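On to chain A.
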Amino acid sequence: MKRLSFIARVSTAVLSACLVWSSPLMAQELIRIGAPLPITGPLSPEAKKLQNGINLWVEAVNKVGGIKVGAKRMKVEVVYVDYQSNTPRAVQATERLITQDKVDFMFSPFGSGAAKAASSVSEKYQMPTIAATASSEQVYDQGYKYLFGVYTPNQTLTEPLADLVAKQASGVQRVAILARNDLFPLAIAQEMEKSAKKRGMNVTYFEKYAIGTLDHASALSQIKSQSPHWIFATGYINDLILIKKQMADQGIEAPVVTMIAGPAYKEFVSGLGKGAENVTSAAWWHPAVRYQGKDVFGSTENFNKLFREKYGLDPDYGEASSAASGVVLQLAIEAAGTLDRQKVRDALAAMNTVTFFGPIKFGPTGQVISLDPPVFQVQKGKQVVILPTAIKQGNLQLGVK
Partner candidate 1 sequence: MLFLQILANGLVLGGLYACIAAGFSLVWGVLNVINILHGSFIVLGGYLAFFGYTQYGIHPFVSIAIAAPLFFALGYVLQRTLINRMIAAPVLLTLTLTFGLDLMLANGMLAAFTADFRKLILDPPLGILRLGALVLPIDRIIAMLLALGLTGLLYLTLSRSRMGRAIVAVRMDREAAALMGVNVKHVYALTFGLGALMAGASGPLLAMIFPISPLTGPVYLGKAFVICVLGGLGSVPGAMIGGITLGIVESFGSLWFGPEHATTLSFVLLIAILLMRPEGLLGRKGYA
Partner candidate 2 sequence: MTQALLRVQGLTGGYGDVQVLWGLDLEVARGEIVCLVGSNGAGKTTLMRTLSGLIPARAGHIQFGDVDLSYANPERALRAGLAHVPEGRRLFSAMSVRDNLLMGAYLREDGVGAINADLERMYVHFPILKQRHHQAAGTLSGGEQQMCAIARGLMGAPRLLLIDELSLGLAPAIIEQLCDTLRGLHREGLSLLVVEQDVATALELASRAYVMDTGRITRHGQSDTLRHDPAIREAYLGAL
């Protein structure tokens, strides 16, 4: 890990201050979008991905001269604020970006919990906000008109997964679920419980762990004593790496181990090595999908190519969804032909088009309803898509150590 020197940090701060200060002079020519992110803290790996995606989109759109607003083109600038993985601070950051930095549009903070908390602020100021990484339906249940999310609801992940396991691993009867006590991880765990029960499986263990838990030994010992066939753990990447490692510490084995949301990231595999083998997961996007889009990237393949050129690795769903939120905002502004917030909002609500990320149509709550999330498994150190059948790259392998 590189350590930024104190001097480098101070100069960066001074430079950004100058940039922010000078931007009113350029206000006429720039569209400014606020992006509060957990740049430091336990959720920082996720923030890095969102920044990668957003920055790639900004580069692509500014390269063609900017977003078309009516007759002219306006370039884009994203204003990042670090809320240190602390949800109350995310809300404060959102308020500050809207009222003090006076941004034109907003991206949500990371995750369902923070996105929901910050959405009240956006709604208060009637600020169109795109959530790149909020999938739980509870985020969109407040009747807000200004929040739009590009992740489909949680059951669109658990249903295909449960289906697959029920069909291809017929011995699976006992299911153990361990969920992080946070909005999205708990919500998706509850969805999984429903999906499993619907198929006649027996959920023998369902417990929550507190945010910031470092030691899961007790919970895992309990799970081990029940010898479950399917272990389902939810949390964010740091949690899941810790849980899987502590599972190995206790010698826990099961035919199927599913973790959401972490195995899609390269960090999961590099952090666990052989420990990641055969862990299954589901996500809202995978670089193997193929769509021809009407957006600035044009197609999934082109997006992947540009991403690889800029960052030297393949994109994962967090990086794609943050770029998609930029793409979606751009398409709405261009359809509305103006920066007027009400009109852009209406354009978002009416959107029905295809992008590199997939078909985009928002439901009445603001959450996207048009996508088909892939299910995948880590096989020999690589993420292999096993659903949907149209793009599958391999088959479900049983047995996780």
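The criterion applied here is as follows: contacts are C-beta pairs under 8 Å (C-beta built on N, C-alpha and C of every residue); 3 or more make two chains touch, one makes a residue touch a chain; residues count from 1.
With respect to how the candidates were assembled, all candidates are chains of the complex that A comes from, given by their letters.
The model shown is predicted, which means the values in this text are computed figures rather than measured ones.
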Chain A: touching candidate in this complex (1 or 2): 1
Contacting residues of chain A [partner candidate 1, same complex]: 1, 3, 6, 9, 40-42, 44-45, 84-85, 178, 181, 207-210, 212-219, 221-222, 224-225, 238, 241-242, 246, 248-251, 271
